[in-house]
Structures are given as structure tokens and as C-alpha cells.
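With one protein chain withheld, the remaining protein chains of the complex are depicted in position.
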């Protein structure tokens, strides 16, 4: 196993020419798995069909390049602010020279889930089990896991007909679907007590959270799909993650990237000028009262969806820290961070010890 | 002259209760002038009537508090991102104890302007002359001016009927109105060559810019209205301003606030923890090709108005720098900064030398 | 009692100059009550402050005209399509010559309601009792009532804390607030069985509906406010109402206006060319599956709020029928019409028998 990380830009949701060039440049014979994690531009409304267009383009690029290895794709809508549309392609190949030293990747998918299995104990449990299989697939121990990406089915109103009152209340709520999966990840990682990570906690117990989860939900899948990234061996860590306190916690973000050094922002500056960073992933949350450090914002009280405010703000902060706009930023950090906080994960090109 | 600076929060465009409390706490008999510069929340669409509601509420608060001194009001729409709706009230009074040492304020308005006088040489010239009168009113020299706020009339399509082709092309364009006023400010401040600051430069010569201008335009006024802030005497400067290179130029912004020190971000941190900052004003621009440091963004290619992206991003960056969301951030920096850059101005509670 | 009906146009939510001219032209000494029912333009988003501006302007116009009689105001947001912003002013005066023969108006308000009294049996009961008082106030019998306008409090999430699960589920839902009030009206008018018009029916029993209700909800009131219009005596009816089957039920709408004649559309044409119509009110609903006569629409599956689609469509249909855009059209007909249908009410200047 040798995991290489590539960044590709997109001029629109249907443009995977840069991804195709990357795929064509590698020896597909040696490839055993591919993960693609990308941001798609568009209005992110119920009638935004950019995601479908992007998914077709990605599948077409994989086909044109002759990639027959299994590929998992996570697409997140919305490039508000200064997010550059594009994504990351992680390739697992037998070509050891291509990959980043020590970077481990694992994948797994649950069986197809019925509506009755969603946003409840079964959803949590299915996620837990799938994460454990993905960690095993990565060939690392639980404490070597840096970040777990999860895509979860969404229970729609139509699917919820006849289900429990609890499930009906959680229908059409991405937040509930993400919450269930996040609790399952926390369970698998030993971060949340098994007695507490249950259906009753969904949407209700913000104090329960994983420290290494990024969860997405959508109607395009009927299974929990997991991608695990972690660090193999005892060398410098190629992938790091951590939690920040709120969207303007610049020092917290800098310490996740640079480690617990005296001048973390300065250290990040030195890293970026050395082109040390291969990929950046962020999950952003916001305090449910709409306040930031005690003062009112309009994040939950405007014509814009809260996620649009959050993605734009996050893009500015992380962009200012890294001096770069090529990033993956997504909103909704239920049970993935303390209330109002979020998750940041970074992959390094040439990892060095820096703790 | 003694200028005091107050911050007030608003729970909605019609809520000036906090402003009223401030006004009631001062001895209005001693007040000679008031300036109010505020952000109003709302969709910032053509049918956003929050500005009218806010203007009524501000005028009502001034009336209720018995303020009879002249008052100039600048309202900017849009609190996207984490901008806390609210504003600053600057009060010029004979009560020397109330004010910030060394802070100077001047005001002036042009005569009413006819449509024929807009977005052309006359517009530039009227602004220049009004700025000069405001500087004189402030009792400072040109090189003591820190920032010039200007509100300019907007030439609408209806007003442009029968005017020159150039004016018709510039009709309904806030950017053109701001450009004309900014050129006039640059002229008054000796920053732009008088031969170049002419109608032909409007929208065309981004290399011509003032270094200390923040310009707004709207149909609610038929005159150029100017507020000048500056530093009197030779003591530490209570108001500082400067240009930053782009919206993620965190170090540039930090140096404007903290001066040219070794670790400007760290210096800003120390200032904010000492509650040193009384007011923050930002004018944000974006490169017209929609790129940030070479990479594509969707700022000019999405369902959101470009200003919404810009305000949200700027609020994140300045919020992360200062650890605070109570700020004035507005978009549109035509001839107020180099292409893609912007202006930042800060008033300090207890100014110290820090250059 | 003599009820005069005036139409006024608005150039923006803050413009009540036309209303003021009407009020100034009447002898306010003779006025005992005023009802104002108007459409306010604006984005109809959570941060649309046009309603507050319009309410201020209406109250200011009443004050400037010296109207001291009680005034009830119903403002509905959104003039999508071809709805002309503006409204109707109904004036009850002792000046018999001013009014429309036989037109009756009654008003009543409930006591202030606590959150615990909302979207449940108490809400229904309070509405029933208030409607009965308003009918009594109008001095007519139940079967003489043509239309009941109701403004109801809205239970917000914040208000619902600690209340029943049922109430929490109905919190922030205008539809639930409207449903409760509509059931109460149906009860008062003897249209809905007292055993069925209970909390359990709210949002659940579309087959229960009043035939003469138009209900609005908002956070600006804590009481149920009722305006009843009806026909006094045995002469021709000055106000008529009825239900139509769906938004394109042109013949159904025509029959409500013209009566059960052979060529209802032709009859409406003759009425409008004689300037016979004084006021038009419509409440529009849409089938919850988003289908119209068996075919899919995007009313519930687009970037636009469903109400925006509905108001625009309704404005086209009623505009085409009447050849006029000065109308009151509002969305949300829960328990006010069969599923997918709506209510239309018309006041005539010179009523004639036409049944």
C-alpha cells in the first residue's frame, strides 16, 4: 500500500479534465483503490443538479483512464467565499515511490440500509461496524487513525412514512443523518461511551462527539460509506487532524497544522512556503444560538442558508492561514466537534516530526 | 473638539435601543456633531427595505435623545458571514474627557448635484472640493488624514435619460459612482495626479487609487457627503489605516493594526486582549478575474452577488485576526486600493506609539 | 354602520401617501372603525423588514389623518408575479352615503395568548369565540357572513421550549398556526363538526375545512384578530366568496365572482368593464404532492419558496380573469379549502342580484 494524493481544479461541475490528466499519468494497472473527495460549485438548492453532473464527469474520467479499481467518491456542494472548485484524488497503488511515506487509507461500505435502519441505534451501529472494517482495511490501529470520512444515507419524508415518531421527526434532516453516523464513528474510535452513543443522543447531546470524524449525508447512497486516513509506522505523521473552538479560532487551526509550537501561525507560514501541504479538509459548525464569542450574527437569520455563511467564513479564515484557496470546506459538524467548533485535517507532502 | 467613539449592537434594522442608550448617556448640550457608520442586515436586494427602516430608527433615536447637532449617517447593507449588525457612533463634544486623545473628525457636504454632474469630471471635482472642506473642518493637515468616508449619489437609468453615452453606460452602476468619488478623494489627498483623475479613468484605470478612501453610493442622497477622520498633534495616532493586498492578506492587515513590528499578528493579539480597539472599518475588493492568488473562485460566477462572498470572507479573516465580530465591512474598493485589495482603518481607545 | 371600501397603491412598503390621501378625504369624526388589508412587496425572507416599514407607515398615515378609531391591519408579504403592491382600506362610518349598500363589517380580538395556548385545542377555541364576537359586532347572522379574515399568533421554537411534543413539532410552522385558526373559524361558522375540529386535526385532516376563512399568522401579534365581512338585509349581496378547486380553476373563480350563470367568464368581463368590483381577496393552496391535474410541477422542489410560485401563478390567473392586477393574493389555505384549492372573495361597488 502506497497512498498518493493529487489535487485537481474544476472549471465547472462537468469539468474533470484535470482529474483525467492525473489518472492518465499513473499506471492504472498498479492501482488497487481510489478515493475522490471534492467540492462542487452551485447554488446548493434542492434544484441544484451540479452534483449529478460532477458525479457523471468523475465516473467518466475514471472510465476513460481505464481505472477499474474500486473508487469511492465524496462530493460536497457549495464553494461560497473563496473555495476553489476542485478536489483531491487519493490513489492506492503498488507503486511505492508515488505515495506519501506512512500515509494509510482504508475503505468500507455497509450493506444497503432500509429506511427502518436510519437515524437510530441501527444507523449508529452500522456505522461503527463499517468504520472498524475500514480501519482494518487500512491496516492501522485505532489510535493511528487521523480522520474518518463518512457518507451516510438520508432519511427522506417519503421514506419515513410508517416509521417511528422519532424517525419521522428526523426525516429530511441532514443534521440527524450526520449525527447518527458521527456517533457511530466516535464509538468505533473509542471516543464516545457505548452507553451514550444511542438514538436518544441524536440531535440532543452536543457534548458527545468524535474527534476525528467528517460526515456527509445524501440521498444518492443507501449505505454508509467510509474512508479512513491514518498514519502507519512510527515515523513523522503525514496526516494530522484536530478540533478547533470556532470558525475564527485561527490559533487553534494553526496548532492543528503546525503542532504545539511557540508561534504556530509563523510555523504554518514556513510550511506553506515550502509547499509542504498536500490536502486540507475542514468541517465547520456554528453555535446554535447564532452567536460568535458572545455577539450576534445573522448566520441563522438571513436569506442565505446557514451553510453558505459558514463555508464562506471558513474559506476566508483557512485561506488566510494557508495563503491558499484550494481546500475542502464543508458545513455541519454535529457530534464531530463541540458545539460551535469544527474539524481540520491536513495531509503533508513530506511529513516531518513537529510535536 | 473631542471625539468619542461608541459601538452599538442592533437586533434588527429597526432596533436602535442601544444607540439610544448611548445618546441618552451623553450631555447633548455639549455635542456639536454626530457621525453614525453602521451595517444593516438584510438580503441586500433591490427590494430590501431594511435600510429605510434603519434610517428611520436612527433618526428617531437622535430625536428622542434630543440631539439637535448635525448628524451624518452612512448605512451599508449586508451582514453576511459573521458581521454583527450594528455600528459606530462618533460624537464631537466640548466635553474633552469623553473623547479619544488626538482623534479629529471633519464633515462636509456638497451642494445638491444634478444628474448631469454625476460619474464624470464634475463628480470628481465636487468630491475633491468637499473633502478639502471636511479636512479644514477637522482642523488637520492633509497628511494627518487617516481615512475619508464618502457617500455619493448614484446615477440611475431614469436619471441618465438624455445624458452623454458615457454617463448612460455608467448608469445604475454603484461601482462607477464609487469610482468617481474615490478619484476625487485621491485628488484632495494629493495621492492621484490631477491630470489622470478625470472621467476617462472611471472604471478604466485601476492603477489610480487613493490610499485612505472608503466610498459608498446610493440613491438616498443627491450630494457628496464626507466624513474625515485623522490624527491631531504629534502624540500617538488614535486612528490608523492602510491598504492590504487581498482578502486573505492576514499579515498585511495585522501590520495596519499593529504597525511594522516583527510579529504583527501576535501584536494584534496583545492589543485585543487589552481592549485597545474602539472601531474597525474595512473596504474589500476582489480581482476582476475572480481569481485569488492564481486560483479560481466563484465570487463572480455564482447565484450570490459578489459582495456577499466578499463580505463573508472578509468578516472571517478580520474576525480571526481580531477575535471579534463587531466590525464594519463593506465591498467595492474601486480606486480605493490596488485591484483585488482593500482598505482597513482602526480607531484605538488609548493610542500608543507603535511604529 | 356604513362600510366604504377604498383601494390604495404603494410605491414601496414605506409609501402610504395614497392611503393618507384617502383618509384625509373622509370625515374622521364620523369613523368608528378601520380595517386595512394590504400586500407588502419584498423578498419575504426571514430578513425582510418591509413589513415593519409598512406597518410604521400605515400607523403614521392613520395618525397624520387624525384617525383615532380602532384600526386592524393585516399585512401579507410578497407581490410576486403581477400583484400590484397596495391594499384596501375599509372604513366604518356614520356617513351612510359613503358606504356600500348592505356591506357589514365586524371586528374582535382575543385576549393575549400564552405559548401554551397555541396550535392546540385552546387556539381553536379562542378563535371560535373571537369569530363569534366579531359576527355579533357586524350585526349579522352566521349565514350572512361572506368571509372571515384572521390573524393568528405564531408559536416560535423559542416559545415552544417546555411545551408538549405536539406543540414543539408545530413550532415555527405558519401552516400549523393557520390551521388552528381555520378550524376555529369553521367551528364558529358551523362548517366543521365540533368533535372533529380539535388539536389532532391540525396538519392532519385536510378534509376538514371552513368555506369562508382566510387566515394569516405572524409573530407581530399575541392575540387572534378577526375581521368579518358579510351581507346585511335581503338585498343584493355586496360581498361574495367561494372555494375554487385549484389555481387554474378559472371557471370556478368566475362563478364565485359572477354567480352560477351560463357563461361566467363572459359575465365577469361585463362586470369589470362596468367597474363593478371594489376589492378582490384570494387565498391560494397547492396539492401537497406538488402535482397539478396529474402533472408534476416544481412548486415544492425548487430554489423558490412554494408561496412565491403560488402567488405568481394566482396573480396571473385572477389577473387574466379580471383584467386587473390590483388584488390581494396570499398563500396557505390549510383547512380553508380542500387540498389544492383556495378561497376567493370579492366586494362589489354596486351589488346586483346575480344568482
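Observations on the structure shown:
Per-chain residue numbering starts at 1, and chain names A, B and C are given in the order in which the chains are listed.
Keep this in mind: contacts are C-beta pairs under 8 Å (C-beta built on N, C-alpha and C of every residue); 3 or more make two chains touch, one makes a residue touch a chain.
Everything numeric in this text was worked out from a predicted model, so none of it was measured.
In the full complex, the chain left out of view touches A, B, C. Annotation: of B:24, B:94 or B:169, B:169 touches the absent chain (contact as defined above). When the omitted chain is restored, the residue from C:83, C:124, C:208 or C:337 that touches it is C:83. Checked against the full complex, the one of A:14, A:259 or A:323 touching the unshown chain is A:14.
Where chain C meets the chain that is not shown, the touching residues are 9, 11, 41, 43, 45, 79-85, 247-250, 263, 265-266, 292-293, 295-299, 301-304, 308-309, 312-317, 319-321, 323-326.
Listed here are the chain B residues that touch the chain not shown: 43, 45-48, 165, 169, 298, 301-303.
Contact between chain A and the unshown chain involves residues 12-14, 41-43, 45, 47-50, 52-53, 56, 303.
FYI, only the chains that are shown with their structure count from here on.
Because chain B and chain C share one sequence, their contact can be compared position by position; here over half of the interface residue numbers appear on both sides.
Averaging C-alpha coordinates per chain places the centre of chain A 39 Å away from that of chain B. Centroids of chain B and chain C (each the mean of its C-alpha atoms) stand 45 Å apart. Residues of chain B found to touch two or more other chains are 41, 43, 45, 303.
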